[in-house]
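Take this structure first; my questions come after.
For this depiction, one protein chain was excluded, whereas all remaining protein chains were kept in their positions.
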Amino acid sequence: MRRVVAPISDPYGLFQRDTSGVIASAVIDNLASAPVIAFVVAAVATLLKADIRLPDGLYSILSTFLLLAIGVKGGKALGQARLAEIWAPLLAAVVLGVVTPIIAFLLLRSAGRLDRIESAALAAHYGSVSAVTFTMILAFLDASGEPYEGFLAGLLAILEVVGIIVALSLARGDGQRWIEGVSEVLRGRSVTLLVGGLVIGLVVGGERLAPTDPVFVGLFTGALTLFLLEMGVVAAERLSDVAKMGWRIVALGIVVPLINGSLGAVAGSVAGLSTGGTAVFATLAASASYIAAPAAVRIALPSASPGLYVTASLGITFPFNIIVGVPIYVAIAKAIT
Amino acid sequence: MRRVVAPISDPYGLFQRDTSGVIASAVIDNLASAPVIAFVVAAVATLLKADIRLPDGLYSILSTFLLLAIGVKGGKALGQARLAEIWAPLLAAVVLGVVTPIIAFLLLRSAGRLDRIESAALAAHYGSVSAVTFTMILAFLDASGEPYEGFLAGLLAILEVVGIIVALSLARGDGQRWIEGVSEVLRGRSVTLLVGGLVIGLVVGGERLAPTDPVFVGLFTGALTLFLLEMGVVAAERLSDVAKMGWRIVALGIVVPLINGSLGAVAGSVAGLSTGGTAVFATLAASASYIAAPAAVRIALPSASPGLYVTASLGITFPFNIIVGVPIYVAIAKAIT
Amino acid sequence: MRRVVAPISDPYGLFQRDTSGVIASAVIDNLASAPVIAFVVAAVATLLKADIRLPDGLYSILSTFLLLAIGVKGGKALGQARLAEIWAPLLAAVVLGVVTPIIAFLLLRSAGRLDRIESAALAAHYGSVSAVTFTMILAFLDASGEPYEGFLAGLLAILEVVGIIVALSLARGDGQRWIEGVSEVLRGRSVTLLVGGLVIGLVVGGERLAPTDPVFVGLFTGALTLFLLEMGVVAAERLSDVAKMGWRIVALGIVVPLINGSLGAVAGSVAGLSTGGTAVFATLAASASYIAAPAAVRIALPSASPGLYVTASLGITFPFNIIVGVPIYVAIAKAIT
Amino acid sequence: MNLTERQLLTIVAEAVLERRLVDDVKRLGAHGYSIGHVTGEGATGRRTADWSGPSVRLETVVTEEVAEAILAHLATDYFPHYATVAWLMPVSVARPDRY
Amino acid sequence: MNLTERQLLTIVAEAVLERRLVDDVKRLGAHGYSIGHVTGEGATGRRTADWSGPSVRLETVVTEEVAEAILAHLATDYFPHYATVAWLMPVSVARPDRY
Partner (left out) sequence: MNLTERQLLTIVAEAVLERRLVDDVKRLGAHGYSIGHVTGEGATGRRTADWSGPSVRLETVVTEEVAEAILAHLATDYFPHYATVAWLMPVSVARPDRY
């Protein structure tokens, strides 16, 4: 991960000018990356009733590894960042954590015609983030040589948590359950592994971490590819549920990330991030949680239907984001920075 | 994996001349490779009643990984191959898939004195292939600097499937069960992971796959070594069953691969493969399946005895091939190309 | 792993002179290494009731891998060592295997006020060794550029076994159970994997092992870091038991390793090891087993309380050794060689 | 609490049968099932967790008729050829209409 | 051997409930429990081993009163909203004071 040393000036408007061409090639590069193709291959195989599932246990090993590795990488970068660069993005992350679930909630209540509980349940997913979608934008930027601020992984945990807490509050549900749901997020593996990795990366530092690089750095993209293979199976299994959902929810599963992503881009650029960093911010805002949020919502809002929120997050928004969304958010970032 | 650019000419007859010496050293190199020694160590430990078994779950993680990695590697090479180079080997693979199970079937019925069902069951194993034996020949060729056609992994899936279908047909059993057995092969993990990997390798291509190389390329031989450790345990546990089998089956467990291997070598050289590629073809023809075939046969021919076919494949042919067979097939390939 | 070619002369007394300064920086380097920080982070998270546990199954995969990798590394080095260098350390290892459990036993009976069975049970742990603690001292020496004899891993298995056998004999218990307990050690995974790895490393040799290096060498420190993350959880869960134990046992959990470690240093230097090798020997003698010994003791001395010996070994001695002990043993080694 | 009697049928079968067993159990009237994995030994020898995978242990709470139907099917289609074991016992459940 | 009757309560519940279920079972009087993991199908569809993890299968040997209490609690707090199934059966144990 390269750290942005000088702000990127683009005096000749290279990015702006032929945006469409750049995007087209970027979309293809993204579409043909190993993780995306693994996702598509697994989804197609599953629809053809072939068994391409990873062995039980590998799924949670991979997700544990990815969360830790993201944290370690972010912690390393955080240790090299100056406080002056961080505070604005940090504030922007908190603001996004508050605003994106509210927007999702309002859209789901009005355009989506869902009741308060279901809307809040779904809003928790769109207010939180997906660590895997986050890694997809990083891989995309790495592949296209676009620099970004490495410390953004340090904000992942904040974005993950705040949105869920806000959305659960919008449900105006049982106070005891709210506490249990929030504690489920804070004590759950997806937050602890990320934060644990951050602390390890921060305290140990890049130099002393070098002997672990073959694992935490070297294995990363391969592990991500395997993980997306399994995600392809999971998403394909949800497809019949997607068909059963109303078209309104399906549409919102694409519209909400586009709106939140645009907001994220604005927030990122106002916070002074580079083009790459702004794209990352946009992607984070657009991404929907499918690990931390479902667990918390299941505990806090038991009457909300997991068939709705998990399907929307995993079956619609996740594939949309990793296949089509990521290049779009990059384009938006390029347009406004 | 090096791709053969020019046909290998051997004007000074280096390979042919002192074949015996070359083979002797190659046998030793093969015998002392990490995967083979791991196999032997585990087998000996198991016979000494020591517990050197890998933890539950690691076995299927390793076999999943190996199948995918073989596929990805083959897909990459396939993407760089010209159609002109491929069609002859492809045809040869189909022919072998038809001929090798028939030969095995006839030998097992006559010399082996088995009934139709048992013969067909066993023939399905010898007609199909073992992906691990395949990787052993590749490692052998890599270590001795002998080039071969990388796209051969692309034929693995064909060889794996055709032989089983042909053998199940020889059983003249229940049509419904035949369908179930064949569908078990086609939809089963060992085929889907291989084919999935092929597609990923083909579509993504070598350059964009580079970030996954530390996993799919770097970890390969180490994973293979761990896998063979477990295989050593499994094979050793079968040894008491081998002792119980008649000597005819034990002998055929060695004779059938030698015959099929020779046929494979002829087919490979007729198809225009290099010496290395011919050795790979011979090894594939000689190898016996112990994942896809047992599953399919169990479903399609329930009355056939797994104690017979699994023991023959895993307890006799597999150790024979990886320890002694591979250098023999290389020698045959050198002799006829 | 560097092999000591020439005995290290330190004519200018560089190591001796400012020992305290060297130790201080070494302590910090050790404290801030990835495995130690992972241990601490996981322990703190667990005390805060956060769930940072690795997925089921990963623990045993990691410990299997570490044992095998240690063995392979040691076998490689053993293959390059001359018999003349080995026999003295080997003899010293046997002597330590006999002496350290007796010392632990006597201290636990007198100062610890434990009965014969409990003392013998605990002595088996202190007489045996911890492979993970062993790897921590190697990592420490590697990081500080201090050479050591690579073949020491070859002695690990001896040290692991002898101490347990001696301690179980001190219990003067049921003969049948003694046999079962000893056979549990000899046939158990922690010994077989280590010895299996040794044989693989020895027979295959460094050159032919090169293709497995990305796994057995490259992944080592990262795997160790993940393993210590889980160990941090386990140790923290034992903390309430530590609080319940008498202060005498807690004190002995620190005093016994310090005494055994000093003895180990003396034995190592008498056996002619380098400074680094002497530190390794000291650490081995100081370390307490928490895999092989508990299993053997549970079988051989069923009336001894696992709440006592596992807690002492895992909850006190292990954290003490990896955090504070390792630099102390290095300092002792530097002082006496 | 008002409890009703149902039958709990437990089936242990070799791994390769998992998909077929699930299909059969559902087809014969079970409204639900749970699957775990076991290793073990029996008339056909020892079964471990490797190459063929651990055995399937399927539990299903069903009515007596459905239990009989599944057992009869096992007797004709599984017992003769496959390593399969099954046992039946009465259990009490709170929501009888579910099974 | 002198055996006493106790109740074996088996509960299958979605993974996210594990911690809460254990707390509840202990609070309502169980002195011990065992947890395994299963995949399966039921009224709420299929449950696999991925993202949310396999379902929890909890067994606890308890007295009849404790079994009733736990079942009653499940009926009010789990059955309405969560994918939960439970069945009860009498078992014989050697050390009745333990349960």
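As written, the chains take the letters A, B, C, D and E, and residue 1 is the first residue of each chain.
Basically, a contact is a pair of C-beta atoms (placed from the backbone, for glycine too) under 8 Å apart; a residue touches a chain by one contact, two chains touch by 3 or more.
Model, not experiment: these values are computed from the prediction.
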Inset, instruction - Name every displayed chain that the left-out chain is in contact with. - result: C, D, E
Legend entry - Touch with the omitted chain, as defined above, among C:A77, C:A124, C:L252 or C:I299: C:I299
Legend entry - Interface with the unshown chain - residue positions in chain D: 12, 36-43, 55, 57, 68, 71-72, 74-75, 79, 85-89
Inset, instruction - Over the whole complex, note the residues of chain E touching the chain we left out. - result: 1, 3, 6, 8, 22, 26, 31-36, 59, 61, 89-95, 98
Legend entry - chain C, residues in touch with the chain not shown (by the definition above): 56-57, 59-60, 180, 184, 230, 233-234, 237, 290-291, 294-295, 298-299, 302-303, 307, 310, 314
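Just so we're on the same page, only the chains that are shown with their structure count from here on.
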Inset, instruction - Please flag the chain sitting at the greatest distance from chain D, going by CA centroids. - result: C
Inset, instruction - Can you grab the rotation angle between chain A and chain B? Superpose on CA, round to the nearest 5°. - result: 120
Legend entry - Chain pair, B-D or A-C, that carries the greater number of C-beta contacts: A-C
Inset, instruction - Determine the centre-to-centre distance between chain A and chain C, using the mean Cα coordinates as centres, and give it in whole Å. - result: 42
Legend entry - Junction residues of chain D - those touching two or more other chains: none
Inset, instruction - Hunt down the residues of chain B that sit against at least two other chains at once, touch-wise. - result: 56-57, 60-61, 214, 218-219
Legend entry - Interchain contacts (touch definition) - all pairs: A-B, A-C, A-E, B-C, B-D, D-E
